[in-house]
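With one protein chain withheld, the remaining protein chains of the complex are depicted in position.
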Amino acid sequence: MMEGKVPSEQHILSAFDRDLEAVQALIMKMGGLVEAAIIDAATSLEMRDEELAERVRKEDRQIDELEELVNEEAARVIALRAPTASDLRVLLSVLKISTNLERIGDYAKNLAKRTSVLVQMAPVGDSGGALRRMAKAVAEMLKDALDSYATRDAELAMDVRIRDRDVDQMYNALFREFLTHMMEDPRNITACMHLHFIAKNLERMGDHVTSIAEQVIYVVTGHLPEESRPKGDRTSLVTDGEEDE
Amino acid sequence: MADIDIAAGGWTSEASRENVRRRRRGELWLKAAGLVAITIAFAMLLTLLASLVITGFRAFTQTHVTLQVTLPPGDETPSFRAATRGAIEALFEGADEAQKREASRILSSGAQYIIESHVAANPDLIGQTFSIRVPVSDPYDQLAKGLIDRETPEALRRVSDAGIAAFDRLSEAGLISRPFNTALFVNADSRFPELAGLKGAIIGSFYALLTCFLISFPIGIGAAIYLEEFARKNRLSDFIEININNLAAVPSVVFGLLALAVFLNWFGLPRGAPFVGGLTLALMTLPTIIIATRAALKAVPPSIREAALGVGASKQQVVFHHVLPLAMPGILTGTIIGLAQALGETAPLLLIGMNAFITAAPSTPFDSATALPTQIFIWADSPERGFVSRTSAAILVLLGFLVLMNALAIYLRNRFERRW
Partner (left out) sequence: MEDLRLTERLVGTDEVKIQARGVNVYYGESHAIKDVDVDILDKTVTAFIGPSGCGKSTFLRCLNRMNDTIDNCRVTGSIRLDGQDIYDRSVDPVQLRAQVGMVFQKPNPFPKSIYDNVAYGPRIHGLARSKADLDEIVEKSLRRAALWNEAKDRLDQPGTGLSGGQQQRLCIARAIATSPEVLLMDEPCSALDPIATAQVEELIDELRANFSVVIVTHSMQQAARVSQRTAFFHLGNLVEYGETGQVFTNPRDPRTESYITGRIG
């Protein structure tokens, strides 16, 4: 499973290879669960499917358990195998990636929780679809980030990192949309606040995925990317609904 | 870090430089002293060898005279004495009486026996005239080798003027030759230097060493294996070890006295037999072999013993499958050096009577015989001039055997230690 710039030769002590693979397999499994959670949460929102939302909330526990397991196993491998160089980077990245994934899982869970609330209210505009597209973009980014991790593909990771700007822009658009809805009708404020938090969570997920992609670059090259990440989230600069470009 | 005062002023001070100079002088002195010591040792060895070779090399040739011997036909038991006499006299036909008288003295008194044994080997020679080379007697051998000065007054030399004239006559006739002295190796001892050889002594020494080896080798190895591999280390084993080391230092004459008392007087073994000599030498060689074997066993790394024990070999298997084969080159080297020492040992053999005058080589180890060192002792004691060079020659032969044995020891060590 190790390709690309990672030394293709195996360790003489094959148990070390097995350990490294096992820990990374846990990350992959965790990534798969998180990806599904994002999609499912967004789908439950759009379809107003309370049952699916409930399932997403429940499955988050599995992700949390996996994170704990990854941390435990990584610590164990560090203690027993005294990894160095690329092996050490892999294990450090595993620890960080698992934290990122766990956070993303928490956001997905939060999304599902808000879905359960939003189902009780009247829908506001067609924001569900926009959020689902945003969630899909994030899930794709996550998938690519994990693929780049598996294949040690720094190019792909770089690409993922750039794509975060799109997510940020989607969030900006939604921010303005929710602002408009709330100004139109104060009764929308509760729903819009929830929806806004959902959008914000999705945007945060994108940031965590970016962080995963950066870990991939660290594993492959040995250092984190230097140039500052392109940012598309400009809502922090918004004053009174007016946007200064 | 605080500065330390080096030689009161550091490495560059005058005191420090003087110290270096003193040290270098000291080293130079040591080297020079060593060189001198080695030079002295070598000079002594060279002197010894040179004196032996200078006096001994003449004994490796022997002056011979060629005779035409005629045996009357039909006589199955011819008088070889008469035939020999006739043959030498025939060479002096027409010479003056004094020369004729001396002529028979030129021949060795063993000449007729040499002709006899030659005829015995070739019976068809009876009734024929044949040519044969016989040794000349010792004084004429000396004359031929230039050891008798012709300028010395007649009364002071062992050959008369007539004798010299007779010898020169033979010499001019081309009948005198000086081939390699095979008699030195194929004859046993004799009163007559020109006939005396080392065969008896060499065979006697061989039997004695064989006996010594057959007895001391197995006993020595057995004792060493027990002490090294099986005996517990305690006071008793320490005591035994000390005594073995002491035994190795006991003067050899003491062993001779012991052998005289025990083997000859008590057991009644034959006097002067190489077998008894071998027993005596075995007593002497035993401590050497035990010490050498123990050292060789000790040199086998314990890891080999552990390895063998680890796969479930018993103590006895460990010793015989692994330790002993690995120690064998060392054991053999020690044994050969011990035997070489025994070969040169004289005193104990004298005490058990291996210095008798015996003119036949022993056919069994139980026949009386001499050994090389005792033969040297006998010859050195003999008055005849011819024995002087023969003594040196015998010493050279003995040294030759010693060098051969040591070379074998070195060969064995190099040959087998390589697989280690």
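Note that the chains take the letters A and B in the order they are written out, and that residue 1 is the start of every chain.
Note that in this section a contact is a pair of C-beta atoms (placed from the backbone, for glycine too) under 8 Å apart; a residue touches a chain by one contact, two chains touch by 3 or more.
These numbers were taken from a predicted model, which means no experiment stands behind them.
Visitor: Among A:49, A:73 or A:140, single out the residue that touches the unshown chain.
Guide: Considering the complete complex, A:73 is the one touching the chain left out.
Visitor: Consider the whole complex, including the chain that is not shown, and state which of B:129, B:265 or B:314 touches that chain.
Guide: Only one of B:129, B:265 or B:314 touches the chain omitted from view, namely B:314.
Visitor: In the complete assembly, which of B:100, B:118 or B:322 touches the absent chain?
Guide: The missing chain is touched by B:322.
Visitor: Touch as defined at the start, partner being the missing chain; which of A:26, A:124 or A:137 qualifies?
Guide: Once the missing chain is taken into account, the touching residue is A:26.
Visitor: Touching residues of subunit B against the unshown chain: what are they?
Guide: 232-233, 301, 303-304, 306-314, 317, 321-322, 326, 419-420
Visitor: What subunit A residues would touch the chain not displayed?
Guide: Output for subunit A: 11-16, 18-19, 22-23, 25-26, 29, 62, 65-66, 69, 73, 75-77, 79-82.
Convention: only the chains that are shown with their structure count from here on.
Visitor: Measuring from the mean C-alpha position of subunit A to the mean C-alpha position of subunit B, what distance in angstrom results?
Guide: The mean C-alpha positions of subunit A and subunit B differ by 100 Å.
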